[in-house]
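Here's the structure we're looking at; comments come further down.
A single protein chain has been omitted; all remaining protein chains appear in their positions.
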Amino acid sequence: MKRQKRASNEYMAMIDWDRQDRQGFPEVVYCEGKTDEQCCSILSSLANTYDVCMGTRARPSIYNQLLPYISDIQYDELSRIIYVNRVPLHINGDRIIAVVTAGTSDIPVAEEAALTAELMGNQVNRIYDVGVAGIHRLFSRLDEIQEANVVIAVAGMEGALVSVLGGLIKKTLIAVPTSIGYGANFQGVAALLAMLNSCAAGVGVVNIDNGFGAGRLAHIINSQR
Amino acid sequence: MKRQKRASNEYMAMIDWDRQDRQGFPEVVYCEGKTDEQCCSILSSLANTYDVCMGTRARPSIYNQLLPYISDIQYDELSRIIYVNRVPLHINGDRIIAVVTAGTSDIPVAEEAALTAELMGNQVNRIYDVGVAGIHRLFSRLDEIQEANVVIAVAGMEGALVSVLGGLIKKTLIAVPTSIGYGANFQGVAALLAMLNSCAAGVGVVNIDNGFGAGRLAHIINSQR
Amino acid sequence: MKRQKRASNEYMAMIDWDRQDRQGFPEVVYCEGKTDEQCCSILSSLANTYDVCMGTRARPSIYNQLLPYISDIQYDELSRIIYVNRVPLHINGDRIIAVVTAGTSDIPVAEEAALTAELMGNQVNRIYDVGVAGIHRLFSRLDEIQEANVVIAVAGMEGALVSVLGGLIKKTLIAVPTSIGYGANFQGVAALLAMLNSCAAGVGVVNIDNGFGAGRLAHIINSQR
Amino acid sequence: MKRQKRASNEYMAMIDWDRQDRQGFPEVVYCEGKTDEQCCSILSSLANTYDVCMGTRARPSIYNQLLPYISDIQYDELSRIIYVNRVPLHINGDRIIAVVTAGTSDIPVAEEAALTAELMGNQVNRIYDVGVAGIHRLFSRLDEIQEANVVIAVAGMEGALVSVLGGLIKKTLIAVPTSIGYGANFQGVAALLAMLNSCAAGVGVVNIDNGFGAGRLAHIINSQR
Amino acid sequence: MKRQKRASNEYMAMIDWDRQDRQGFPEVVYCEGKTDEQCCSILSSLANTYDVCMGTRARPSIYNQLLPYISDIQYDELSRIIYVNRVPLHINGDRIIAVVTAGTSDIPVAEEAALTAELMGNQVNRIYDVGVAGIHRLFSRLDEIQEANVVIAVAGMEGALVSVLGGLIKKTLIAVPTSIGYGANFQGVAALLAMLNSCAAGVGVVNIDNGFGAGRLAHIINSQR
Amino acid sequence: MKRQKRASNEYMAMIDWDRQDRQGFPEVVYCEGKTDEQCCSILSSLANTYDVCMGTRARPSIYNQLLPYISDIQYDELSRIIYVNRVPLHINGDRIIAVVTAGTSDIPVAEEAALTAELMGNQVNRIYDVGVAGIHRLFSRLDEIQEANVVIAVAGMEGALVSVLGGLIKKTLIAVPTSIGYGANFQGVAALLAMLNSCAAGVGVVNIDNGFGAGRLAHIINSQR
Amino acid sequence: MKRQKRASNEYMAMIDWDRQDRQGFPEVVYCEGKTDEQCCSILSSLANTYDVCMGTRARPSIYNQLLPYISDIQYDELSRIIYVNRVPLHINGDRIIAVVTAGTSDIPVAEEAALTAELMGNQVNRIYDVGVAGIHRLFSRLDEIQEANVVIAVAGMEGALVSVLGGLIKKTLIAVPTSIGYGANFQGVAALLAMLNSCAAGVGVVNIDNGFGAGRLAHIINSQR
Partner (left out) sequence: MKRQKRASNEYMAMIDWDRQDRQGFPEVVYCEGKTDEQCCSILSSLANTYDVCMGTRARPSIYNQLLPYISDIQYDELSRIIYVNRVPLHINGDRIIAVVTAGTSDIPVAEEAALTAELMGNQVNRIYDVGVAGIHRLFSRLDEIQEANVVIAVAGMEGALVSVLGGLIKKTLIAVPTSIGYGANFQGVAALLAMLNSCAAGVGVVNIDNGFGAGRLAHIINSQR
């Protein structure tokens, strides 16, 4: 029962190589909860196979360990995405995804959504810090938002941005609650509940701080022909 | 240990007769959880002493039992308030309390707030069904709201009305979450959390469906000289 | 302060007549929490103005009161939708919305989604009772599901259907948790959490039992050109 | 898609310059969740424009970075408020805001409320550590409290101070639950629920540890003429 | 596998006949969740064996079915206790248990505590409706409370009575939260948390609405020599 | 879009006919949340195909509607199981499943477990009302329990029976929390948490009130050769 | 508004000097949430006045700062109690308080209870690690427990020890849930709920990890004559 006798790859991931064919983009690595060793192993395999691939919630240490071996790997500190993007996917400039945030604290989650959408081949328009406490800021950029094909609204606190936007636009609205707040915010639960209960019907909600999920959902919708 | 040997008034309330002096309005009876007998006994005592007094969350049966004895008792079905108002308190028409609701389903709670404020001697302006899903409805009545001295915002679902209003007015804003909604609304918890976390700072929140508390708080603020 | 002196319409809704222009479909009435009188008043106004309009979570009593006045009003008991559909909106038969349920108990919520989507002008394919406990049932109808442009997955209990579907299809997946279950299901919370945490990235979740929201979101996505 | 190519200010806040006009005080910066860089940028802009402005939940590092550039910036460690107060707003000494705490552990939150109110131009009377476990301490200072125009009660644990005060004063009472406590306190939830359910009607509650919100609400009420 | 073939007593309770010896009072029947048939069977057995015995949360139908067979069985509607008390246990009039309530709505739970204590042989002093919103009511009866050997405080809403009492008396204080309240009261959770977090140390808390448990605990303490 | 034009079986279940082969017993119908029509349709199909089949949480009305068509259908009121059992499965009398309850109120859930196990071909020994408040009752029947091959412990309130049993037996222990209790019991959550956290390691827990799941799990384990 | 101009003692506690008279023991300092400076100031004042006094949840740094000034101050690392005990209160050796734990991890909380009781003048018998998973350990020491006048049961995980003890002893039982456990233990909530719902009636529960409260309650009961 000596642990060291086992092949070390027994504890490594079983990559879903079929994902690219089945869903149009390689498996994305969720780095949290995995060891650096596991993350590097999976990301190496992916980066050696695909021109575009990515991992989310990555620590800088993963990037530092991979860089000597994969010279074109990139790391975005704000969104914590690690990726290669050798041959960017074709971007249709007419179909814009708008990523809107209520405050500046919501930007890291918004960037996870934006960069995900970009890597999957979408044009993104960032419209940050337009929360409803100063609603004129939102109205001053409403035209831009309405021109988008899909809108991702990212908000913490009470998430009211989603309900206001939901009543003003015709296109798909994706809501991302963030964990920004304190006390009875319960790490984003207040915003999550607000978005699920939005009086503006027809909003698709993702998990708290799940910028990646929102970016991917926006991409799927935007890819629809 | 025979129960019937006890004086029946042992189970009756100990009315806070000092309340009128201490806080400017007689004790208000919260009827829920009390028997009809208890409610009638307390309300009779109050109505025989004061020209203006009230009970909240009253059942029609209480009104029906009291009417033969207190001919000028009144009952408002919508707000479930039972009251006498023989010599209405002086109303200062320059200091208006605006009661604003997001939807029509929020009206019963709003009416509890409005009627409470009126009985305590305030001028009330009702502005109902101006939720943010159709935000032009709110803007079309914003002047009226801004003219008020105190604003009570009543909303269920995700309660976004409070945050939008909070960014647009200079005067005191009181927020009342209602239990309107379903699923992840959790009987008003979603709206309550949203209001407590409102990005519009300086909002005073009361309990879910507590129109009475909001009306009373608005009255206290409005009475300030 | 006599309540009866007030114009009764003070307590009536302020219909968002602009909604049709702004968002392409008239305001939809959420009947729960409104009195029959309020529901009938709003629905009458809408039905006298539009050829297609609808209310959700309607009680039969509302239908019975409206029928003498609006002879072509219809009521669907299963989904509890009340509607008129005089001149059905054009349906594009190539863009199908698949509504999939895990069990038979989920059908009422699924029907709310399906009928909403149909009234808004979409072709719907119902695929019911294909939950993962007998996963061959799901695979036997996977082709149909994959042909759809948008998929709505409706499930209670633990909502695992969403994760399995999410790994198998390329198109947009909307998840509707239902309150079917007992004990630690907490009226749909178990399914809601499962869907928000789905390992299949890119799923848009709506509130528990919110078939209407899912139908409307699917319609918005399906309308995208 | 090189991140560094973007203008760095794309990730900076969109300051609500209109706030001063609309609500009588410049936008207040909530520093938590923002990077030092973001906080300094916003605070610099505000301090260069206004004589009085402030940020809450500020880390000392923000103060240290700003001091070389804004020599009159001040930092209060207890309340974690960073501010400039060059030309203090006029204080009406007749309208006092009393800030009352149950214990000494509640003082940091109380100071956030007190300093906020002071910066906005109010006279504040601090009455600390008068919780109900030794209720004579409260009664010994009741006169002072009753003389105030607005009372802010700050309490953790079970928050009983609010209910006792609420029955003893005629003026507006604002309740601030703090996260002081352990176990079934749930980081302030026990106090929050107690305050929302206070048998003393007419209390306005703010979020857990939200001294700023309480200070601002007290200021709005105190400013009313 | 015919159900009817089984002896019907297979589904009957296994009475803990040893309880009287082990703990000084016969097993007490918790009637909720048991069928009338089960309750009557257990109560008959007990009443045929002991001179004093009782059941809690009893429905009137149980009393009506037992009365023809046990002529001296008694039922107290307020507390829902069913009991026989043929040879009352000796009461020591010097050791009084005070049962104190915050409001009149708390009386049924208080009566469950009081009657339990009386049946077990204690002298009880009822002091009802002395909640802290009108704290002079409490002080006017403080002497009586301080004379008691054990005090049971029964309160719903925010349960502040417990903390105030806890700071004023030297003797044992038992706290009973009640489910009186609404909204963020969560059926007594607010009061329960307040009592568990009371700043007045040394309070023993029982379950929400558990008057019986409080009465029994008070009896055990009162019996101590 | 006429609802009546659809084949009514579109809303009927898609029975998992393969279940018997795959898992050794036909699909079991969960009747709650299904209409009588749906339940009867599924149960008819099953009863016409199999000699032994069952439905759980069945209402008497389902039984009454089926009886004229399926004369040997049986209904057990206590457990709410509807079933046919024409050719009972072989029972191995040496491998006993013990079903143990803490109180009499837990019996309906226990019977759901017991009858499920019996219908699947197991010998069941019922040992009811042996909760730990009178632990000698448990010890007096411990031999019987220890003789069983699998033990199902059914308990509400605080579920302590499971931990005590878990320390005393060598065989598999399955824990079923019931919703018996009130207040801070939260409809069985207290017992569920207790069982999940049992200091007696190696206990398999099922959902609150899920007697069926426990019976089935016991059967699977008991069938193991 | 210079902070440094204020007298530093404005932020110091208002000691309840009356507590000793009113409740028989000086105010006890809860050190968590207070600065070292505040703790030392209060403890110095108390130690200079009383021969016996104490603080709970104290950090070693407080002890280290006080030791040079109060040479007989003592600190118990296990229970985190800081105290002076110059003239120990008279201990009645006939009235023992038993402190019982389920596991070894519960000992720090148990020691807080035990040392509190000892400082207040009680004889304590420690009986540790006798949880129900190996119930013979409990029975082997049952005589000792039954001889005690008051029993404090300290347990984490699922807290079953309380229910078993509650059925076996005649004297007062105080239950202390601890935060020992993980996962669905929720930092002691599982044990807290179990103890509140104990089938053994008449148990007084204190907050999670509140050894001090239990020790004080036991002392009050034990002091009763």
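Going in written order, the chains are labelled A, B, C, D, E, F and G, and every chain counts its residues from 1.
Just so it is clear, a residue touches a chain if its C-beta (ideal position, glycine included) is under 8 Å from a C-beta of that chain, and two chains touch if they have at least 3 such contacts.
Treat the numbers as computed from the prediction; the structure is a model and nothing was measured.
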Of C:C39, C:M54 or C:V132, the one touching the omitted chain in the full complex: C:V132
Contact partner of the left-out chain, one of C:G33, C:G55, C:G103 or C:G213: C:G103
Contacts of chain A with the absent chain, listed as residue ranges: 1, 3, 10-14, 16, 18-19, 22, 27, 30, 32-34, 38, 42, 177, 179, 187-189, 192, 207-210
Where the missing chain touches chain F, by residue: 22-24, 28, 149, 167-168, 170-172, 174, 192, 196-197, 201-207, 212-213, 216-217, 219-221, 224
Residue ranges of chain G at the interface with the undisplayed chain: 76, 78, 85, 88, 103-105, 107, 115, 118-119, 126, 128-130, 133-134, 136-137, 156, 180, 182-185
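To be clear about the criterion, only the chains that are shown with their structure count from here on.
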CA centroid of chain D to CA centroid of chain F, Å: 56
Chain centre separation (chain D, chain E; CA means) in Å: 44
Overlap residues in chain A, where contacts from two or more other chains coincide: 103, 133-134, 167-168, 183-185, 192, 196-197, 201
